[in-house]
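Working notes for the structure below.
With one protein chain held back, the other chains of the complex are shown just where they sit.
Letters A, B and C mark the chains as written, and numbering starts fresh at 1 in each.
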């Protein structure tokens, strides 16, 4: 048995199949993929990696399996899935996942190919484990797949606490030990035991508070789109391909961006934190459906059109349309009065949180500081927005309140 | 200047009028009044006192005044109010406040008489401070009174974090430093600056999670009612009067209960944690208005009636009707788009939290383990409840899930 | 199984014999005995109790037994001893232990009589456990007794971390989980495994730092002697006896001191933190053997003589001669190169720490602020000290640096 010291869970004991997988190159690679990508530009302490997170997820899964009294091959499979659940992540985690997905069709949890190959595949098979079943668990299939990926998964429990520890934002401090102790398998579903509606709500609330403060902070979003545009240029204008990109780590990608001429300006902006500024912010109710549904190509056309109208370089206009807010926790299962209930049937907070999240959603147009005024006006025209002056001034004011700081938190 | 080491805020510097007040007997007395009263029977580590809390409230007030750039006599008054805000607390804090109030007409924030008297009055007056103005601030009068007692007061900010530290329940970990930095005085009102709707929500959510888990935990409630009945007996059947009670600390009250014959059985139950059990639990929708509005005397009549019907001692039946849930934070003022807005106009969470709190409200009838069945039936009859079997079994089930543990959390 | 939330160890699971003992009056009584007694007058947050500490010691013992793979009746006995190890404590823990001991001959770990009696005795015997063996473990007999009371006991591991959490002084933050994982039983002795000389040193250093900063802080010492003198008066001048005193809790003692006329002045000083000041401080090298070996009666005679010489009331002079510094950790056993070694044979820190502790030792004479000069001079004469002016001014200077603050830390 191996014991590893972790800043969040203290001593993590690693045993069995997980210990065998620990030193595989694909897993060690996660030491070089930051958990929160560009969030580090907002919270400078947020440099933790997918590797330590993977250890934490394994640790919580293992404790949950103790409480659920799961042993033998099933336990091995779940522990393997827990420690491997993030090996599909490309560099900068979620930040450039869409770029990879558009070209390879692979999301980070579509890891069938990675699990079957090389050292991981060999390790799994030599322990009598079918890599395909691990892939299924990582996609959340079955009751125990829900423990790895679902409304009540240990992934979320680890990252909320870990992200709070490393950013300094206290909102993620859930009672993960309580959550794990109250997990049950009932009728083939992973549920929280009687008396835990509030425990489920606390998980939901923690994510609802961390979302705008950390994960969707506008400086992190601007940096994310910057990195995405840069990576697209890398794929379009150099001989680096999507499959190669997918196996890179953060170092590889950053250095590739620095060293290739077409992407060097992006890298320089990122390295010196010379980010674009907000030219326009619009709320969900002001953004027509056709924009919300716009394809990636269409969005880049809009950017070109706006840039052309102002007569500046295309690369200095970014249109960021976040996906509509979602809350997977709403279907969390909780035992109430002897029945399995969905959390959104039981808790009035669920729909209120959905509304609150929609209120915080913002479409953004970003550009250099000196062209924000013109680009803002051009964007209203090109995007066909129906924004009168009062609405624009309203988001402008909010913007002033938070954008000019280094980290607006 | 005096520096005190605090487990929550680290070093607290005390200066000026607060330093002069520090050694007055009325303030030192708070060393012997626990912050959370009977909550210690649920969370054994919750032994922190009103004294350390008062230091913490002073500390946060002082930091807020730095940010608000308040100096001179106004600052002195606010700092004095902050450190003195709890001197009106009787033994066991809120637990027996109603008992004192019914007899003296004094709530713990009705401290005009205490502030004018003795060492505190002398200290205030010799610094040119009118005790009456301090009393006003403690009651929350004026914009700066809102800092001491209001929706955005430093009292709440301290106790949420402190109670989390001492119970081990993480839900109270708000970002108090952020809250304090964002306070502004606008048009004579204490508000949070632009961009802080979510900061306000986080405070609301922390209290919403701490409430049922800590402050209104049913074991803490049962113990509280037990202590209240004991204290009523003490006042009714011994020569101890309400004014004397009000100046007692926890030691005095507990020993008085132990040493007087009529209250000895209550003290013994408390000391040995031999608490009554739940005979009946009813939800808000099942409890008619007339019960919700029942006076204290009427409630004790009900207890007698129920006990008589089962033919047991009156003291072994307790009817606990909590007051209707309230949320003072709902009127928190936040700057939005240059205007002062109420949080409940701005956040969909407010009404959802109100509903959530109502869902968690429970009227309880408690008795000895061996008579719960009979007392439950008797209570349905005597209270005139319209509860069919399915409803009763529903709350019974919930009860089984959490009541039999030592600490149900 | 019962689960209790603890502010230090999070969830503590209590099972078997420990769960049966949990609700006995003698154990519940520890809820009302503060862990650090008068240290609360220095660190206002230090209000934690022997009860939560007892739970913590049980928890760590239980984890250690997991690692040592101890099961069955032996495990039951050790867990019982762990949770019961402090039931012999009188009010204010160590503060008045000597007073009790001088009259009853009982130290707090001489608990044979308490373990055999009442609910605890019945519970133990009905589980087939001999109370006498539990008493032996609490006194530290045998290899496993060393786990409860010895150089490597879980008592120390819990209190260092818990006292750090509650005082805010970070020096006690040892790596208790590491310590517990490295315990082994070798040749019938409890030792730390190979590679842990430094782990043993860290425990020693933590206590060496906590000692003067927390446990032996001079304000805590002055208050302790005050409380002792008060309690002696209580025993001498009222009808309260030592056996009764031993079973009191903090509430009983404080209220008894307040309510009896001879002790009321002491209680008032304690309640209002109106403590005596330093009249003289002497270092170990300046104090002759005969003073170090003086009996309690002789010390009180000295106090009378000094008071007489200055012509003030006897009660306003206190002579405090701490016992010579000791370090039980020096004989900690550690595996080195396959052999069991004593830590003081292995680590150069041990003797240095002993010297450092001796350097910090101070004999003190305390009196009211207005008589410090005269009492200081009288004490030099009466105690026959050979202190020239330069030495006195040396300790005086140190005194000025730290004594005038509220909490000198």
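Points worth noting:
Heads up, the rule we're going with is that a residue touches a chain if its C-beta (ideal position, glycine included) is under 8 Å from a C-beta of that chain, and two chains touch if they have at least 3 such contacts.
Small disclaimer: the values here were computed from a predicted structure and weren't measured.
Touching the missing chain, out of C:132, C:195, C:241 or C:288, is residue C:195. The missing chain, though absent from the display, is touched by one residue of C:7, C:95, C:149 or C:213; that residue is C:213. Touch with the chain omitted from the figure is made, among C:27, C:55, C:138 or C:174, by C:174.
Residue A:14 is the one among A:14, A:70, A:83 or A:129 that touches the chain missing from this view.
Checked against the full complex, the one of A:49, A:149, A:231 or A:359 touching the unshown chain is A:49. On the side of chain B, touch with the chain left out of the figure occurs at residues 3, 10-11, 177-178, 181. Against the chain not shown here, chain C presents residues 169-171, 173-175, 178, 193-195, 198, 201-202, 205, 209, 212-213, 337-338, 347-349, 351-353, 355-356, 359-360, 394, 397-398, 400-402, 408-409. Against the chain not displayed here, chain A makes contact via residues 2-8, 10, 14, 22-23, 25, 28-29, 31-32, 34, 40, 43-49, 51-52, 55, 165-169, 250-252, 254-255, 258, 271-274, 405-407, 409.
Just so it is clear, only the chains that are shown with their structure count from here on.
If you tally contacting C-beta pairs for each pair of chains, B-C comes out on top. Matching the C-alpha atoms of chain A with those of chain C calls for a turn of 180 degrees, to the nearest 5. Here the spacing of chain B and chain C, counted between their Cα centres, is 34 Å. Averaged Cα coordinates give chain A a centre that lies 51 Å from the centre of chain C. For chain C, the set of residues that touch two or more other chains comprises 3, 10.
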